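All protein chains but one are shown in place.
Showing subunit A:
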Amino acid sequence: MKIVVAGYGPAAHRFADTLTGRGFAGTLTVIGEEPRHAYDRVALTSHLSGPPGTVDLTYPEITGIGAIRLGDRVTAIDRAGRAVTTAAGHREPYDVLVLATGSAPFVPPVPGAGRAFVYRTIDDLDAIRAASAGATSGVVIGGGLLGLEAADALRGLGLATHVVEMAGWLMPRQVDEGGGAVLRGHIERLGLTVHTGVGLDRIEDDRVVLADGTEIPADVVVFSAGVRPRDELARECGLAVGPRGGVVVDEGMRTSDPAIYAIGECALAGGAVYGLVAPCFTMAEVAARRVLGEDVAFTGADTSTKLKLLGVDVASFGRLSGALDVTYMDPVGGVYKKLFVSDDARTLLGGICVGDATPYTMLRPLVGRELTASPSDLLFAGAGAAMTGADFPDDAQVCSCNNVTRGEIGKAVSDLGVTDVAGVKKCTRAGTSCGSCVPTLAAILAAEGVTLSKALCEHFDHSRPELFDIVRVRGITTFSQLIAEHGRGRGCDICKPVIASILASLGGGHVLEGEQAALQDTNDHFLANIQKNGTYSVVPRIPGGEITPEKLIVIGEVARDFGLYTKITGGQRIDLFGARVEQLPKIWRRLVDAGFESGHAYGKALRTVKSCVGSTWCRYGVQDSVGMAIALELRYRGLRSPHKIKSAVSGCARECAEARSKDFGIIATDNGWNLYVGGNGGFKPRHADLLASDLSDEALVRTIDRFLMFYIRTADRLQRTAAWVEGIGLDYLREVIIDDSLGICADLDEAMARHVEGYFDEWRATIDDPDKMRRFVSFVNAPDVPDPSIVFETERDQIKPVLVEVSRS
């Protein structure tokens, strides 16, 4: 079967993705007019949140089922001949044609409209960005969801921004007049000017003129006054279209020609056109599964929305009218909540939230059902207090993005043995799109009787933070005492390294001292990183990535003399591979004598503080990033923590050191330093969040001190700062380490001072101590015989381990 898709937006992408995921065996050709792959249009505004080219909204590429042709467009459909022709002159035969042409922004026919922009594609945003360079004022026509997004974008580009909405209040499709008024308050506090109940008369060269004569200076004008389905192709070839536009489809997304489907914003399904992404995804899935012969239907969609616009939560669900309503309005706090209920006040019909969307998550699944508490209790006591996961009927939809019901989640627990939120996400896809239902998922798990154990392992019933407090408060200094008094058995590879790390964080001396040595994982036990053939790699510390030629030569000589493989690491250091355990002390004797010290690449500890070259050399640099990186690396070296810690310092906003992918990243400003926390590369990349701005050197160090110590005390085992920050929330983190809401800052400061004062080089201390040196032998009964199983071959002039055959004899 040959399928052709006209259009390559989110709906087309989901259609192709569903086909591949379900083993489609035919060929697929997708023709998209934009010069790029499908991307997340919902997050469009974030395209302008960083410098050009830094924000990537592209969806994962779909491979293996045919061609994706970018920068081309279907121009005509030959229904009789079952083929389309394109702008580039191709003729593409099809067995099935899918129209996913989306919609086009509506541009009102007013004088001067030609110089206005629209807000739909990445190219539109790039054009707006270009026009905003050197501009000072902007006007957005349209105060709906997209209009406010556009206004946020203009504000972000530094323009004095006005919003003009013809209706009596902002976001008239999502909220009522009261909600619109509260929303307006929020937006005006951000410095935007709002005009409602007035239309546009004309656009002049440097201003717009409203119907009431008001003139607003406007270097940049953006239209966001609604969209129209792009149904021209369908009209021209005689397919049925609606009176106000949209390609008419049945509940299988089929048009009046059975070989042609329409999905997404161009489709008119059940008399409605949908502009939200969730229904468009559902349409795409229905069409794909119909093509594959499945009997599924699109029967309308929940148009509930929950979003954050200009930092304000706005949500609505269900019907926005009803016989009775209960309203809570706090203009001072900027909160507006309203529930619509049936005339007997027993059935929830819908609701609106502005400034606080907590009722949305818990109440939306209950629309159309009998209430378990009075409407005012639901509004005031907080929905979470009134509801538990058990209150949701089985057919209530919990995740609207992926259409998952309460019953399906219960089944994942009872039939598949799922025991945590991650498992629910994996089995059902619930909570994997917008994430707003994740708290509900946790509540449902609890209602299903799943208790999320905090026990570290079979030897301790406590979590890592609890054990940290026990050790700290009781002054325990050995694992044996801790497990005798607070645990059972003799420990394992989970609890022993955790306790070793806690003891080390609390200033327990050398990690190989006495009983502590037995707790260490092999990397900490040999102060090197084990590799696949049982050899180790060595990473000397190179603070900030700055190194003298003399030291570089020493590293080269050591590598040459011991026959080690060398590679530059991502953290601006040099890794030396292939050392046998008995070689490690000899290698380190040479390195220590040349002034190197341990890089702690083997530890759950501070790794490296990367830096760009900074203001000393770079013509753009505004601060000395290298100097700061070195100071920070030397301050925090050797600090043991729940997981590894990476850092970087960039000398200007160009961010060459990639600081926002680090646990703590520092970016220079004209006035000091911005501190970002909780970034991560790796499996689940995350940009770090801005914790504090324009800090002095001293304030920067103090804030990082507290951040690290608070993390070390309260994070779970192997929890990176990214997950930790997400768990406790940035606001709470700020309260604790900047406002000192818990009164522990002096304590955190003192703990870090103790660390800095107590630091010594682990490797120097090891090679100076005959007792610690005892472990560095190949065989206890033949200390000078190299391990005969370690064999190398040569590749690109360096050694490479010869792989050992793995057999399970």
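The criterion applied here is as follows: contacts are C-beta pairs under 8 Å (C-beta built on N, C-alpha and C of every residue); 3 or more make two chains touch, one makes a residue touch a chain; residues count from 1.
Everything that follows uses one rule, which is that contacts and distances are computed from a predicted model.
A.B. asks: I notice the complex is incomplete. Of the names "Thiolase family protein", "Epimerase", "Nitrite reductase small subunit" or "Tricarballylate dehydrogenase", which is the UniProt protein name for the chain that's not shown?
C.D. replies: This omitted chain is identified in its UniProt record as "Nitrite reductase small subunit".
A.B. asks: Out of A:Asp493, A:Glu557, A:Asp593 or A:Glu726, which residue would touch the omitted chain in the full complex?
C.D. replies: Considering the complete complex, A:Asp493 is the one touching the chain left out.
A.B. asks: So one chain is hidden, and I want to know which residue out of A:Thr327, A:Asn533, A:Thr569 or A:Thr669 touches that hidden chain in the complete assembly.
C.D. replies: A:Asn533
A.B. asks: Kindly state which of the options A:His186, A:His525 or A:Arg573 is in contact with the chain not pictured.
C.D. replies: The single option touching the absent chain is A:His525.
A.B. asks: Can you list where subunit A touches the absent chain?
C.D. replies: 458-459, 489-493, 495-497, 515, 517-522, 525-526, 530, 532-534, 774-775, 778-782, 785, 787, 789, 803-809
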